[in-house]
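Missing here is one protein chain; the remaining ones are kept as they sit in the complex.
Letters A, B and C mark the chains in the order given here, with residues in each chain numbered from 1 onward.
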Amino acid sequence: MPGGRFFLRRLVYAAISLAILALTVLAFSKVGGDPVTMMLEPGASQADIDALRQRLGLDLPFWAQYLKFMQNAVTGDLGTSIYYGQSAVGLYFDRLPASLLLAGTAFAWSVLLGIGVGVTAAARPGCVLDRVGAVLALIGMSMPAFWFGMLLIMFFSVHLRWLPSSGSGSWRHLVMPAISLGWYFAASHLRLTRSAMLESLQSDYVRLARLKGMPEWRVILRHALPGALIPVVTLAAINFVLMVNAAVVIETIYAWPGIGRLLYEAISFRDIPVIQAVVLMSGSMIVLLNLATDLLYVAIDPRIRHAE
Amino acid sequence: MRNRFGELDLAATAAALLLLLFAVLAMLAPLVAPHDPTASSLSARLLPPVWSEGGQSTYLLGTDQLGRDVLSRLIYGARVSLTVGVAAVLMAGAIGTALGITAGYLGGFADQIIMRVVDAWMAMPSLVFAIFLAAMVGQSAINVVLILGLVYWTRYARLVRGEVLSLRERDFVKLAVVTGASSLRIMVRHILPNVVNTTVVLATLMLGVVIVTEASLSFLGVGVPPPNPAWGLMLADGKQAMMVGKWWLTVLPGACILLTVMSASILGDYMRDRFDPKGKMR
Amino acid sequence: MTAPLLEIEDLAVDATGSAGTVRILDGVSIGLGEGETLGVVGESGSGKSTLAAAIPRLLGPGLAISAGRMRLAGEDVMAMTPARLRRMRGAEVATILQDPLHSLTPWLRIGTQVAEPAVVHDRLSWKAAQARALDLLRGVWIPEPERRLRSYPHEMSGGMRQRVAGAVALSCAPRLLIADEPTTALDPTIQLQYLDLLKSLQREHGFALILITHDLGVVARTCQRVGVMYGGRFVEIGTTAEVMERPRHPYTRGLIASMPRLRSAGSRSDRLAIIPGQPPVPGQMPPGCRFHPRCAQRFEPCDRDSPPAFDLGSDRRVACWLERAFGT
Partner (left out) sequence: MTESQAMIGLDAVVKTYGRAPRIVHAVDGVSLRVDLGETLGIVGESGCGKSTLARMMLGLEPPTSGVMRVSGTDLRALDAGQRRRYRREVQAVFQDPYSSLNPRMRIASTLTEPLVVHRLYSANERRDRARAILERVGLPDDTLSRYPHEFSGGQRQRIAIARALILEPKLIVLDEPISALDVSIRAQVLNILADLRDAFGTGYVFIAHDLAAVATISDRIAVMYLGRIVEIGAAKDVAHDPAHPYTRMLFAAADPTAGTLPPQGEPPSPITPPAGCHFHSRCPFARPDCAAQAPALREVHGRLAACHYAESL
């Protein structure tokens, strides 16, 4: 079966990507200098330094370290936080629920708005909604999320005193972070949906559907939309992972106790194992997600299997 | 600049002019900035812009918590943002285009190696990857350029490779092979000139992305080190003052970032419509 | 004489783009009776595909009908409401497009795509429409039609897909079928099969057919009448036999003479008769007769005035000043 070969190749690619990911993270960590000096009090004896180096395996050649790193990574061990003294992966999972809540909320509104407006705008290019959407999308894509977040705080917390400026615990804490986080992604969903729909609407099969006298809603929803959704759904899935892992500035501004905040703390303390853990976890998620979407497409759109 | 219908494209023209203005201000910063951007004055701390109550005409856009002139810092900040942004985009573009052409035209083992690295590196969220690299190499403007170049070259590589794969199937490339042209000659004479448009458009689109990333890094304290007047740093410094209503320290640097990025983005879209009407690079 | 099914008078189509407004079709007039077949021949830029899109009034972006009258069975097509137009497109004037690989929706089953028009226009239930779809697939000689109902387009060959497009077109028993280069993308032997299918469907269903092509051979096999287009106008219209054997317009004559023939196989020294120059590009149309820069017989009025269509009787019209000069 041709699908089997395709499946296998994607699987191998994903495995290679994960290995390169780990190699990259480990190799660049070496650029940062010797972590041991940071972990010990200043003025520690050479014997103490050597002992720690040996305990961490830093005396081994690079390739041996890499193998060990991979071995540990597979078992879910990405080292111990220098600052917290806890497992880095454990810390990641402690913070995950808060990030999922924030990302989930931001994702939901950005997808609904982005795809909804995108489809409507493409159906009638140049209409009011299309123009408004285009301007909002442009601003959304250009405005740094953290600045938008600060403007919201200035207005709703400092000026109107409606919403708490930071922290978590109630829906009122969630509103501003979810809006500022989702803003950029809503814009990106809108733009891609619109352009994918426009392309789909220019195809021969849509022309034929119109020549068959199909009502416009049917042309758009049944003939044009399914093809346009494929790239949009892929992008949305990747965006979700980004919202979970890369909301560093938003979570910092609002003191939201998620993964982004964890990363920010880790930079402040130069807590390298934690930084490594976040980089590796988010990278691996995207690799696995890409694998899943590749395989899913084969199921959705049989043309791909054909083309392989 | 004209659009598809031959009319003047107002948005693109305005964007180009604005970017040009920022670039000129940045270049002439020592001449046009009214104050030394790093000179603090304890007697003139947190002055509002001149049109607000309590503003002084010596500090047109007010001062920050150390009494430094905001206007001068914004002008010098443009210098940092644009220099870092353009340098990083050029670096990423050069690496990405060279590797993309190599991978796409030669194929085989070179392609496998390059593309697997691209896959893996693109999997890391760019801000997270940039933060990771920044935490490793320490703070300096040069390092920020290197970091952003390392983070973003993969996008060029993937796009260029895709382009090269289709160019390779074009008949003029096959005809060059039939004539006996070497691979190097084909890559330089036939492939490269045909991907330049693509990379220039991507570079313009990427300029905004890179500037935001630089600002984010500076905001988080791992980008351009203080006391350099980077826009992201100014935002971070202004956060405390914002909570007590000193809005200009937040609004003004952010507005500069927004305008720069938006201009780059409009210009990029315009060029994409001109050079890539089929929309391969959404 | 019965009332014509389709009457087009002085139809003009304009394209608006960067170079301003460009006339793509100019002064096109045709009449077509029930069950008749008209071949439309032309090169790229002749406006033949624009004509195919103008009749169901579904021109591409930037294109618009700017003048002329168009009547379908006596009803003014230009005055139709959007709802009436949709019904007209699906149920009365059907179209087959050139490219069978891209004209079917990839993610909808063949059965759905063939049944759709019956559900929308004839208000059939999906079940009844599927039954009709099965008949239609059988009618276009598709093997194993039951299985094909559940197939997706990519699972079929180009020839098969073009037959499916035929089934789609016939699903509401149209009175007029417009086939825009239906066989250009097909292999020669498959082309022949498809033309044969079209002819037999026409005998069975009685629709009128407008067959648009660049290939005189296709017209010769299929059509009673043929119209030759050049630069957005008809230069010659008449019965196929008349036009092919006694072409009167210099362009038609040149075209027929320049076709390579099997008869001349293997004779190294033979050369073909040629029409010099290039076909004109819309927007850069020469003044007067659009063919005059390439015409060996041009004379005084040709570069100044556009020739009208001289009626030579027996349904023959030729737009060339020679007809006036020599008398008819």
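Points worth noting:
What we mean here is this: a residue touches a chain if its C-beta (ideal position, glycine included) is under 8 Å from a C-beta of that chain, and two chains touch if they have at least 3 such contacts.
Bear in mind the structure is a predicted one, so any value in this text is a computation, not a measurement.
Touched by the hidden chain within the whole complex are the displayed chains B, C. Contact with the omitted chain, checked across B:35, B:190, B:246 or B:272, is made by B:190.
The hidden chain makes contact, of the residues B:98, B:113 or B:176, with B:176.
Across C:18, C:157 or C:297, the single residue that touches the chain missing here is C:157. Listed here are the chain B residues that touch the chain not shown: 170-172, 174-182, 185, 189-190, 193-194.
Against the chain not shown here, chain C presents residues 43-44, 157, 159-160, 187-193, 195-196, 214-217, 220-221, 254-255, 258-262, 264-268, 270-276, 278-279, 281.
By our rule, only the chains that are shown with their structure count from here on.
If you average the CA atoms of chain A and of chain C, the two centres end up 52 Å from each other.
Multi-chain contact residues, meaning those touching two or more other chains, do not occur anywhere in chain A.
Residue positions of chain C with contacts to 2 or more other chains are absent. Partner chain A is touched in their complex by these residues of chain B: 116-117, 119-129, 131-138, 208, 212, 215-216, 219-222, 235, 239, 242-245, 247, 250-251, 254, 257-258, 261-262, 265-266, 279, 282. Residues of chain A that touch chain C in their complex: 203-215, 218, 222-223, 226-227, 300-303, 306. Every residue of chain C that touches chain A in the complex is listed here, in rising order: 56, 58, 85-91, 94-95, 97, 99, 102-108, 116-117, 120-121, 152, 154-155, 165, 168.
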